[in-house]
Structure formats: structure tokens, C-alpha cells
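A single protein chain has been omitted; all remaining protein chains appear in their positions.
Chain IDs A and B follow the sequence of writing; residue 1 opens each chain.
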Amino acid sequence: MTIQHIGGCIGCRECVLSCPCDVIRMDEAVNKAVIAYPADCQICHLCRMYCPVDAITLSPEKTIPVVVSWG
Amino acid sequence: MSKSDELTRREFLAYGGGAAGMLALAAVYSRNVTRIDTDAISSSTHQCDVLVIGGGMAGLFAAVKAHDAGASVMMVSKGRLGSSGLTPFAKGFFVFDPATETMTLDEYTYTVSRSALGTNNPVYTRQTAEHSLARAAELREWGFFDSNLYNKAFRRPVDARSIPVIERVVITHLFKEGRRVAGAAGFRLDAEATVTFRAKSVILCTGAGAFKPNGFPVCDLTHDGTIMAYNIGAKVTGKEWNDGHIGRAKNPAATYDGWGDMFDQRPSTEGVGVRHDLGVEVNYLAYMQGSPIEMGPASSIDGEPFRPAEFADVQRPSEAPAGRERPQSGGGPGAGGGPPARKGDANGGGGPGLGGGAPGMGGDAMGGASAGMAIHKSEGLVPINDQCESNVPGLFAAGDALGSYMCGAIYTQVGSSLAGSAVQGAVAGEAAARYSQGVELQAVPEDVLTSIEGEILAPLRREAGYGPAWVTQTLQGIMIPNFVLYIKKESMLRAALAYIEELRDHHMPMLRAADMHELRLAHETANMIVSAEMKLKASIMRTESRCSHYRLDYPQMDDENWRAWINIDKDEQGQMRLEKQAFDAWPAA
Partner (left out) sequence: MGVTVKPDLKKLIAIAALVVFVALPILFYALGDFPRRSVLKEAISLLTLVALSLMLGQFFLARSNMGVIELYNLRRIRTVHAVIANFAVSWLLLHPFLVVVPRFFEAGIEPWDAMTMMLTTYSSTGIALGLAAWVLLLVLTVTAIFRIRLIKALHTKYPRWRHFHGMLSIALTTFALLHAISLGRHTDTPMATMLIVVSVVGVAMLLRMYFPQRAGAPEPPSAPNVREQAR
């Protein structure tokens, strides 16, 4: 896992904006940020540092997709 | 995961809590759009004198200075102002302060040239040093040095001038009318919409790029600016050079962790300190010795990349501030392109690891952290003068997007990358404003814009094809190995080129996307494929070794034939064309 968990989100969108890689999106139905594309996370922690309520947890681990013949 | 947590909690509320108002929130969570009706995609058009693409250090100054020079300016970035590209992670800002420096500007420029083995463009080397103090002063006023996060400080001058900033728009195309640039187009990440900008002049501040490698926070950049400019006839340079950053073998993708506490630090300024860093010496060591790399005090080995004697031992662990441009040690990536010093201080290979690998934090190093990126400012658009102007009239570039060779094809002056982006952004901003005063906004035929829109949306319209993530992974497998990208030889470069041409000819036209995020990935992947082709062709052409370009089959520096940069452009048939440009010359406009 890369960006791992969002807990206590207030829906301010700061993380969505500050993620360079577009990993986080808003779930508009509940007005909360969700980890939409974890495969593209570069574990730079900008989202965590911009979050006003410190809702984001990251892990240094990242799994690389398995190699297949087409995809 | 968190998503399901939220759901169950809300379901629970809806069932049991009796909070009727919350019922609405219990709506079933649906993933981001999986299928987009491409016929329903909206579009909008904006208009300005100077369009600045990119919201890093270069983009900031380009927008501010173009505005101050009287132009109507718009900024667009695929990420956030001050929180995208490489800028958020750079902490050392080079300042040449004549009051405190012992060197003169000329001496400084000359020192950089010696370390860069002639590869730098002294005009740009000097320009950065000369204007650095003034740019730093402005940044200080905006509060840049007060926080480790830059958005707020970047917003200050931009908001004060009411410069419109459109974030989260991916620009994919530049367009011309006649010979001149006439605008740019792209799409929104947050809406099913395309966006067109009509402008008298465009400044590319799109940064550099790489192959979405693991270990360097460059995964949002894929040389987009370079490739879109190349597509409308601009010359690009520097593709044979490499940036030799290495990372940790453990959790290599964790860029934050790999850089110690550097991302937490506030920026500060650095004085003159010229080095010869982050080339491919460690890659050579790893190639010859295998992994893990053993570094001793005399770990230099036969045939390794040439390092000028004068700069042989400039890296000392005690020079901590000077090490800001590279990951901090503690087993993290080491200094000067060197891995963490596993056996005390190492000189030869790439120099000692900064901080010397504190006990307990040590770990093996791995290569290719920034694979696909060259030394900052050694790659990008070819400038035709000292005004950051490209060979396409009205098209400017600044910072990492401009192949200014400000510090040459090896890291020379510490902290000059950030300063160089600031200085060049300002120069380009003023030049573009001046240019736009003398020209009219051009009418672009509707059919041109329609066909561009078609190209932008094509991956969404494909019912089947290749997923960009898979193509990227395949490209990484071809390009990132040490024996392809760093320690080069002709046979292998040609072999890799055959693979890349396959991706270019068969896979690039079939990239598919299911949503706007994937659409971005599809365009980025295409740009990486073209970049890879450029890298391989330029590497094949440069039959010598110099700075961060190393050829096993041509290990020597060849001053007779290669005191020249390589420029690439598209010929009349749309083929990639490579040419030499002498180190001391400007290209023909």
C-alpha cells in the first residue's frame, strides 16, 4: 500500500489538489476524499502535509503490478 | 479499506441512528467514472496574451513577470501551483551574492564550465547567478522561505495580480497558426471537459520528466512540454544525458522516506559550491561489481566515467547543506550520485554518502531512482538566444523544460536548479510579454481545433486497446535497466530501440482510457515512448563519454568531434531528425 488510509476527512479537497499524481479524488456523494488510484502514488506525503486535519496515513511500501503479456 | 469503512458507518447510521438527514449520505459509493460518453464532453476556450503552462518555480516567475510587463496572463497546470512537478521537493536555492562571494561572476561561470567539461551554456550559467539574488529576495517577500509547503507563498503574488490559475488541466497539444504558436489545448481531470487556450505567446514551464521511476518524486512529469513542442516543430536537446540519482533498495518507491526529512524542511539559500555530481559513476560501479555496491576509500575502478581532477574530492559529508539536492543518507541515497557509504568514506565512485549512513539506518542502494530524467536543464527545448525563446516564434520555455545547459550535463552548482527555474521563468515572462505586444491574437481554424480535440479524446473512444499502466510498465522494463539507460553500448541501445519502436508504432496508437485519470496516463505514456526513442537515438549518436552520458564502447571523451550538443526535431516527413550544435553556438532560428 502507498497512501493507505483517510480517516476524519472533512471534505476540503486540499489533498486532491495537492497530489501531483492525481491519486486522490472526492467521493461527491459523501463529500469525502477517497484513494482512487493508489498505483500512481509516489509516496511524497504532500497530501498528508496539506491536510488540515491530518487525516491521511501513508505507508512506504508499494507493490509493483505483476508482469503479464498484455494489459 | 477506508472506503468500505465509510460506507458501513453511514449505512449503520441510516438504519439505526435515526438521523434521517444523513440518509442522503448513505448513497452507495460509486467508483470514479468508468465509462465516459465522449459525445457529451464539454469544452471551453480561454484567451490571453501569454499562456504559462506549469505551476512550479519557473511558471510562478513567468506568470508574475509577464503580468508585470503588461501582458494579460493565464496559468494552467496539471497539478497545483507549488505542489506539482519537482518544485515542492527542492529546498536549496542558489544565490550568488556579490557582497559575500569571493569569486566574480566570470570566475564562477568559468568554474562551472570546467566541471561541466564544456557542456554548459555559459550565457545561461551566468544569467542564473546574476539574477539569483533578486529572485530570492522576491521569494522571501512572498513567504517562500517560511514553510516547507509552497502553495501559499506561490499564491500570494499570483492572487495579488489576479492572474487566473487553472489547476488540474492536462495540456496535451500546442498549436500554431502559420509559423507562430497560437495556443494550447488539453483536458480537465475533474470534469469531462476539454480546454482550449488561445494565446499570442506560450511559455512552457512544464518541468522535466522521466519514466515514472521509483525513488524520485517525478512521477507526474513525462516531458509533456518537450514532446508537444517537438510535435509542432520545436528543437529539443539533451536526451542522451542522465540524472544519476539512486535510492534505497528497501521501499524504493517511498520518495518521502528515501529523502530523510528533506521534504519536511523549509527552503534556504546556498552560496557558490561547484561540484561534479550525480552522473553515472555509481551506475558504472554497480554494472562492473554487481549489487550490493561495495564502496571503499579508493573505489574508483578502471574505465569509469571521467571526473575532472579539480572536482575529484569536492564532496565531503560535512558539507551537509550542499547536499540538499540529493537524498539524505542514513542508507538513503547518497551524495554526489554516490550510494550511502557502506564502508566509511568513499571518494572514487560517486563520492561519499551524505551523512555517511548512520548506523541502523543503513541499507542497500538501488539505481534508476530518476530513470528517464536528465540533469536539470540539460534537456528540453533548445533556446535560440538568452531570452528562453525557442525556434517556434512565440514559444518560450523556462526552467527544467528549457534545455538551457545552465549547469551543463552534470550537476555543478548546488541549488542552481531551483534558482535557474526562477531566473529563467522571469526572463521568459518578460520576453513573452514583449513578444506578445507586437503580434495579434491569431484565429485558429475550427477544423484544426476539432481534430486536436479528437486526438485528445481518442483513448476514451477506443473500445479496446492497451492500458497505459501496462504499456508504461513494459517501457520501464525496456528502458530502466542499468545496461540500457546508463551504461550504454550500441548493440543494446539498438535492441532497446527496436522495442520502443514497436511501442511507438503499434501500442501508442492503441492506448485506451476509461476515465479522465487514465486519459492523463495515456497521454503521459505516449510522451514517455517518444522520449525513450529520443534518448536511445541521441545516445547512439553520441559516440563518446562525457559528464552523465557513458558509453562502454566509447569510454573516452572525444573533444575533436563532440564539443557539441545534440538537437532533435521533426523533419518534413515527420521523422525524428538529430543534429549537432557546437557548444559555443546558438542554433539557427
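Keep this in mind: a residue touches a chain if its C-beta (ideal position, glycine included) is under 8 Å from a C-beta of that chain, and two chains touch if they have at least 3 such contacts.
Just so we're clear, the structure is a prediction, and the values are computed from it rather than from any experiment.
> Based on the whole assembly, the unshown chain contacts which displayed chains?
So, taking every chain into account, the missing one touches A, B.
> Who touches the missing chain here, B:72, B:231 or B:265?
B:265
> Under the stated touch rule, tell me which residues of chain A contact the chain that is not displayed.
Here the touching residues of chain A are 4-5, 7-12, 14, 31, 48-55, 57.
> Applying the definition given at the start, please give the residues of chain B touching the unseen chain.
Contact residues on chain B toward the absent chain are 5, 8-9, 12-13, 16-17, 19, 22, 25, 147-149, 152, 261, 263-265.
Convention: only the chains that are shown with their structure count from here on.
> Which positions of chain B touch chain A when the two form their complex?
Answer in residue numbers: 1-3, 5-6, 10, 25, 27-32, 79-80, 83-85, 88-89, 148-149, 151, 167-168, 189, 214, 217-220, 251, 253-257, 263, 466-467, 469-470, 473, 477, 517, 520-521.
> Using the touch rule from the top, collect the residues of chain A that touch chain B in their complex.
2, 5-7, 17-22, 25, 27, 29-32, 34-37, 39-40, 42-46, 49-50, 58, 60-62, 64-65, 67-68, 70-71
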